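Shown here: the complex without one of its protein chains, the others still in place.
== chain A ==
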Amino acid sequence: MTTGALSRTGWRESALAPVADHFRQYVGRLRGGDMGVLPALLGLTVLCTAFAIMRPRFLTSGNFANLFNQGAAVTIIAMGLIFVLVIGEIDLSAGFASGVCAAVAAVLMDRHGTPWYLAVGAALLTGVVIGLAIGLLVAKLDIPSFVVTLGAFLAFQGVLLKIVRDGENVSVHDSTILAIAGKNVTPWLGWLLAAVAVGGYAAIQFTRTLNRSRRGLATAPMAVTALRVGALAVLVGAGVYALNLERSRNAAVASLRGVPIVVPIVVVLLVAGTFLLRRTAFGLSLYAVGGNREAARRAGIDVDRVRISAFVICSGLAAVGGIVAASRANSVDPNSGGSNVLLYAVGAAVIGGTSLFGGKGRVVDAVLGGAVVAVIDNGMGLMGYSSGVKYIVTGSVLLLAAGVDALSRKRAEASGLR
């Protein structure tokens, strides 16, 4: 094809021209209000730098590992929320849904001796049923999701109290569940997983670029693709290296090294969720329903089914998040998934760049936003601030992110010529 040939000769003549062109397009998108992951990345860099200067302990390998274990549950719940936010709805009950699901698993294991895999299965099933119920009420009866999930928020709080028998603490003893947030991947396996992740990403990116240019379609220059892959490799490599350092105070007694097990779990969920949202017709229908429900209906999309599925995915992932939280806390109590969990999760999604107005959001937003929330929580804890200050700061960051979202939306409308 002529365009392909043209771009290829251009590539040979000047390696920098297409890169500069690509960069110019990117700046154009930014100015048009399509900020992508930039605000979250910037915020993360600023926060990490500030905390590292004020509290050198922030940068230690031990604290770095802590960050992952602290942020994982909120990040996973936020991943689920993104599916609901993309269709323009909200799920305020996701926090307590995670608590209820974790309680189901904990009670089954602790009081009935159920093996961990069955208990986890039961928790996931509980999540799916919860999502189905919320989804049916929202899609079939057309009750605003805000109201349905606000009701569910209160009701699940009660269900949780009932399951754990009014204020008791159900402890988790199962070693497999405890390992999720308590154990690490052996160092060599960490390197292997990192290599697989970076290699897989590189393979996908390069084949896509090659396929597109072979069929004569516009594509990001190879140099940009290589840069992306390189950046990911450096980041992942540095992370694995830091986590593989000895974190134990007394290594002779007990060695503490390696990538926390939650990290590969989050990565697998991230890849699966991204695939579902960006590469399948179902994912596209979620965006369509969030963008223009009537247009989606006229295009033959079963809007009700799409909306119900989004709530099922959200509550299902909330169940996973609940189990991770239970693993970290070693127990489930009446406040599991309560207090700040839901707001941190919504905050993570919005800080990452998912829109509260629907039609826009990616699974990776949950990871970036979750990192921001975890860094604030962790760093301010290290500086000795009380919970009160932490809540105020996190709340302000959430408002800031929502403000950026609203402003970039206005900007996009203004530059959209209509």
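Annotations
The definition used in the following text is that contacts are C-beta pairs under 8 Å (C-beta built on N, C-alpha and C of every residue); 3 or more make two chains touch, one makes a residue touch a chain; residues count from 1.
One rule holds in what follows: contacts and distances are computed from a predicted model.
The protein name that UniProt records for the chain not on display, among "Rieske 2Fe-2S domain-containing protein", "Amidophosphoribosyltransferase", "ATP-binding cassette domain-containing protein" or "3-oxoacyl-ACP synthase", is "ATP-binding cassette domain-containing protein". Among A:Leu59, A:Ala155 or A:Ala218, only A:Ala218 touches the chain left out of the display. The chain not shown here is touched by just one of A:His112, A:Arg249 or A:Arg298, and that residue is A:Arg298. For chain A, the residues touching the absent chain in the complete assembly are 32, 211-212, 215-218, 279-281, 284-285, 287-288, 290-292, 294-296, 298-301, 359-360, 412-413, 415-418.
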